[in-house]
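One structure below.
Heads up, one of the protein chains got dropped from this complex, but the rest are sitting where they should.
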Amino acid sequence: MPVITLILLGSIVLLPAAALLSLRWASRSGQLGRFDRAALLPFDEEEPVGRATDQILGDNRR
Amino acid sequence: MSSTTASKTLQAILPGDFSNEDFRRAKLAEIDASCRTPVLFFFVSGLLWLLAGTLFALVASIKLHTPGFLAGWESLTFGIVRTVHLNTVVYGFCSQAAVGVAIWLMCRLCRVPLVAPGIVTVANLFYNVGVTVGIGGILAGDSTGIEWLEMPRYATPILFVSYALIAVWTIITFRLRAERHLYVSQWYLLAAVLWFPWLYGTAQVMLIVEPVRGVVQAAVNWWFAHNVLGLWFTPIGLAAIYYFIPKVIGRPIHSYYLSVLGFWSLALFYNWNGMHHLVGGPLPAWMITVSIVASVMMLIPVLTVAINHHSTMIGHFGKLRHSPTLRFIVFGAVSYTLASLQGVLSALRSFSEVAHFTHHTVAHAHLGMYAFFAMVMFGSMYYILPRITGREWPSNALISVHFWGVAIGIVLYVVVLSAAGLQQGRMMNDPTVKFLDVVKFTIPYLQIRTVSGLLLALGHAAFVVNFGWLLVRMFAPYRKPVVSILAGAEIASPSGK
Partner (left out) sequence: MSYGPLLFLGILFTLASSWVGLVLMPQRQLGALGQHTDTNTAAVYPQARAGEAQQGAEHYRALGCVYCHTQQVRPEGYGADIARGWGRRRTVSRDYIHDKPVMLGTMRTGPDLTNIGERQSDYSWHYKHLYNPQITSAGSVMPPYPFLFETRPIGPMGPSTNALALEGAFAPAPGHEVVPTLRARQLVEYLRSLKSSGDLPEAPVKKEEAQ
């Protein structure tokens, strides 16, 4: 069997396997658990959750 | 969340008894200030190319219904001016706006100032030289004839250096991050800057340096061109939407879990779509079928993202009245969904039989690149520029002219040309209809497209004037303290409030 066919068949097996293994690792090491924290990353003390920004148009310059 | 690096720098410059609060506020301003020069360079140069690209677009549009227009000029023949328009807006404007937005977002989310910003500015200079040489080459007749890769081979290494520098700098910023956790936007940005050089390098080697034989060129061409949309522009556009919607309305994204699903399904499926540009063409059926399947699978990331963004916005649509950023971003987000749905439909063999080779495809391209991507870039620039320059937008009226001009313009463009294209396709599939009659049918719709182009041009002009005015103010001394949008960054104002 030519080398390139071997490589192609190999990748068809190995790539999804690697992906699944990575997913398993991520799940076990808690990577997928911290969603609530992560969603808050655009915010900080200066521009916290609950405060709208960029309200510059209309009669609402604030 | 550590602020050690930034705090230490500020402590060195501003001795005295500052509270932690002041340091944190100043840190945001410091981050913004650190990327000011490169981001401004990318935005300014991008907008200049947008103006040029808009002009070329108008010329091309007029030529298509009035072929005698400027017909004596070889460099402006339709086949060349249309190509120049595409390369100017895609590589001159869209990519540069994308990089400017990406740099600022990465710095903000990593909570770290940009290190050695001068290098990124150098990348920008390389980039503009590359685009100038490339556009000049096409005008001179050196187009490669390969769609989305028309710039001649003497221009592309210059661009490649620039892309490589940008990728490296993004990764360095990422590695130096002060914030350990990653936000969804950062995944998209990292992915985009890593994917693009690979795409560009492969395409250059296999199509221009050592061209592959026959239709394999078409396969590589459309693998590249579709992935420019799917793996370069779309991720950066989505990164911006995921950041700015929550940022403007003050609430986090509705479901972070959905954003994980959206990212990985996009990464997995989008890059297999390319062959849907070749339905019915001279390629093995398995390739076309695989791409059609992948195109349909795109429903997963697209609907995931649509649900996520829409759910986040519910209850906050009132804020669209007051925030230009939100208007442009939400318009862009809705257009992303619509463009993707239209794309899924267009990939199906039965639909493609009618729509392929017609103006429907052109309308679809503009729905994606303009109504989605360019609008998201405009929205991002409206947010970023005041923060990096420390000035407000001088004219709200110009903002409205910009928004309404381009919104009405692009809706007119897409709706009219999509419908006309479908009818054009139906007529072409009826062998009893003479070809010239099909052409005659499209002319009034092409004229409407020119009108929509004038509206887009008006909007761009309003934006550029407002932007120029803002830049002038940046160099002029303050007249009044900046309070309305930069509350919290007063440390930058000399009035000392």
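Chains: A and B, in written order; residue numbering restarts at 1 for each.
Note that in this section a residue touches a chain if its C-beta (ideal position, glycine included) is under 8 Å from a C-beta of that chain, and two chains touch if they have at least 3 such contacts.
Remember, predicted model here, so these are calculated numbers, not experimental data.
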item	value
Selected residue (touches chain absent from view) among B:267, B:415, B:454 or B:471	B:267
Identified contact with the non-displayed chain, of B:54, B:83 or B:325	B:83
Positions on chain A where the hidden chain makes contact	4, 8, 11, 15, 18-19, 22, 25-26, 29, 31-32, 34, 38
Interface residues of chain B (partner: the chain not displayed)	63-65, 67-68, 71-72, 74, 77-80, 82-83, 141-147, 174-175, 180-182, 184, 187, 190-191, 194-195, 198-199, 202, 206-207, 211-220, 223, 227, 231, 260, 264, 267-268, 271-272, 274-275, 277-278, 280-284, 287, 290-291, 349, 353, 356-358, 361-362, 428-431, 435-436, 439-440, 443, 446
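Rule of thumb we're sticking to: only the chains that are shown with their structure count from here on.
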item	value
Gap in Å, rounded to a whole number, between the CA centres of chain B and chain A	21
Footprint of chain A on chain B - complex, ascending	1, 21, 24-25, 28, 108-109, 111, 179, 181-184, 243, 246-253, 256-257, 260, 319, 321-326, 382-383, 392-393, 396, 399-400, 484-485, 488-489
Contact footprint of chain B on chain A as seen in their complex	32, 34-58, 60-62
